[in-house]
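For this depiction, one protein chain was excluded, whereas all remaining protein chains were kept in their positions.
Chain IDs A, B and C follow the sequence of writing; residue 1 opens each chain.
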């Protein structure tokens, strides 16, 4: 029973097979492999973006940080949610890659940035001229760190505010596939058609070993991205093994199928939890994560059986009244089985 | 016929199999996988270094840059050969990771730093006090970028000079295995026993998909390394797939066997070239690369047949007298076959 | 009538004279001038800190940023008030000098950090291990940006919390003299005896042309500070002209006398404003700044006569009901005259 994170799950078998297939003979290194040509074409097709520049890196932190560094100057700020991965979980990688930009943290329910709060934050930036940092970039996470999703209309509302001030827009799509299949819209509708300039298009949490694509809808930034990627140590010599993973991911809509499985698992898990007395959701379940609370005694039993998940927030104790609810984060991955979920539900009942 | 670089070759089948085997069930992310525990133990055993801190990253540039950043301050300089990878082929990654250190470039035959030149460079550093950059770290490449190797005694001679001034020592061992099997010494003799503090222990050029270990013989630097790795975006969530590659590499001395194959291929190739009229070696062949020159007409024929390799230096033209020699770099990998070599030799004759 | 900032005022005549006096013959550059020897001794005496390292720079931003860079690593965070100069008015200079540290912003009344909020912020730092930034330094501003002061006991309460977690403590003392004369304590009591490790000891806002001392009560950081100062371009060749200013400042307690004048001016101004109908203070007046509100019509008249000061917050309009109060910041300097204050008070009545 593993719900600690979607990155604990396995890779899809199709991906392992693709790696094995790619391991034949020689291949030009550093992204000049023919598989990458096909990946680039396929991503442009999927995103209806024939001019987009497309690159692969191996971690989400690299994808986010290098992408953001192409959008902001060191003396500018990045607007993001207080709980965004770039703020909370990357050990300052954005500051490192941008050369010391600030992050302006925005509070909002369910991991989402409220338009009026963004507007205020932007309007306050630069009020003291050269003495303060300047308007930089907007970064949205979709699906969010709270397991919710922005609709295309919501994305658009935020990017419209940003772009009125000339602020470019980044999306951390580590769980982009989970958001997309929930929304039922097209990749284009959720990104460039809604004002996104650079997308970190996640694969690792959704069945790859370790590949994220960075899609620059504005190809003018391509050469800068390439230099920043190399300088960051993120240009792979045996690049074909990244390409092969991404090709398998995109073939026959595997990426969407994997995301659907993870989302369905989360739905099943949430449904089961809500049947418990005094249980409740702390965020709506819109992707592959469940944020919920239930009685302490259920937590005790789960953790005695070594079920893996996090209290959310962390600092809640197993000691205390049996029936007092404790809130938790449970993340499903594409391979989370109904059996695993049902065993967990049985435990916490 | 591919001699452009050892990074164009395939991964060893044992490595692909290990990845597939690692893909079962869940695993704790970020290096907490049990395979990594075994890898750490094995590397400590191989290097006779029970206290060493051991980490995995996916590229040589990351290994070198993060390691060096743990050894130098931004206002210090790194002594390295003018042709070192960290100077010539990493787009300034060391400067990026260190926060702007200088690299003091040292000239020397066959890619090797002469002790007296190092001594002079160190003695000149800091002569103007606070106005100049300060003594930082020494970085040696073994095998070198010219396909030669430093013996343990040669390494020791250089590190002794450095350490007399309190200068820590890094080794870029992207081709460490190739050096080691040529020398016939132990890993310990070529590293910490010879004064090396941090080793980039290469795997990618020698049969892995993309894994380098960083071995910190001084474990006091471990936590700083971990933070710098994370901040650089080089901490893998599905880390087990790095661990699995490295475990396969170290099992049954696979890493040494692969390096021997590549070195033997280079020997065969060099021997064949030297049989050509007016051919000569431009550097001794001591690892898996051949630096040699032969008549222009031989180059013409090879390149008509799409043989892949680089003129070295780059700017030599195929146009000119038939018999004039052109120098080139030819790199063999573990999978370079005798047949491939012999066909190439036939072409250039 | 100039209340826009204390940096708009003149230098003290004694300081100009000292510069003229220093301009005789040659002097060793870069801080090796004999005046600096006397300054160092004097500061050590004033602060009862015989081992402190003492350096001069020309701007408060340089003093703060270089000092902080000696205390934090790039992957750590600096705890400061949301309105601290280092956050709000230095265009990201701390991020630049530290190599990309974060600033953790703390809210609190009257520009002061509440102990319990600091404790919580510290305890939350590092909860996600290597994934988040680490505990770095505490930075207090005294007098604060809201014109209030921390007492030695208040400083000590905060530094005690920090030091329990090994966190070093910096004080931005751009208006240190104003705080000190209000409190009536000794310089030592307000700094190292209260747990401060590095002090930016301001002179520019209090009668110098442009000099701030940085006092490192821990002299182990001295050489690093010197290198960072040089590397930042803040080591002056004709350093004697900085030394001369600081010497004049410290002679015959000029610095305290100037600060008293500025504080007295603020008191007189505040007293006058409070006599107006519907006027009130928005922060207590404890240094040389008055934060107060009074009727809009008074603002209109003042600004018609070109009185210089800022609405605080900035975005309040002169258009609106006559009697509605608008809040403002008025800063006095050592040369602010009673006449100037009284004319201003007459205007706004």
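Following the convention adopted for this analysis, a residue touches a chain if its C-beta (ideal position, glycine included) is under 8 Å from a C-beta of that chain, and two chains touch if they have at least 3 such contacts.
Quick caveat, the model's predicted, so the values are computed rather than measured.
Engineer: So which of C:43, C:58 or C:183 would be touching the chain we can't see?
Structural biologist: From the options C:43, C:58 or C:183, the contact with the absent chain belongs to C:58.
Engineer: Using the document's definition of touch, tell me which of C:192, C:236, C:294 or C:312 contacts the absent chain.
Structural biologist: Per the contact definition at the top, the residue touching the missing chain is C:236.
Engineer: Residue by residue, what part of subunit A touches the chain that was omitted?
Structural biologist: Contacting residues on subunit A, toward the hidden partner: 30, 73-75, 99, 130-131, 134, 224, 226-228, 230-231, 235.
Engineer: List the subunit B residues touching the unshown chain?
Structural biologist: Contacting residues on subunit B, toward the hidden partner: 74-75, 88-92, 95-96, 98-103, 127-128, 130-133, 314-315.
Engineer: Residues of subunit C in contact with the chain that isn't shown?
Structural biologist: Within subunit C, the residues touching the omitted chain are 2, 4-5, 7-11, 13, 16, 19-20, 23-29, 57-63, 65-66, 90-93, 96-97, 204-205, 208-210, 227, 230-238, 241, 308.
By our rule, only the chains that are shown with their structure count from here on.
Engineer: Would you mind pulling out the distance in Å between where the CA atoms of subunit A average out and where those of subunit B do?
Structural biologist: 34
Engineer: In angstrom, rounded to a whole number, how far apart do the mean CA points of subunit B and subunit C lie?
Structural biologist: Chain centres of subunit B and subunit C, defined by C-alpha means, are spaced 51 Å apart.
Engineer: Need the CA-centroid distance for the pair subunit A / subunit C, whole Å please.
Structural biologist: Result: the chain centres lie 42 Å from each other.
Engineer: Mark out which residues of subunit B touch at least two other chains, giving numbers and ranges.
Structural biologist: Subunit B, residues with two or more chain partners: 227, 230-231, 235.
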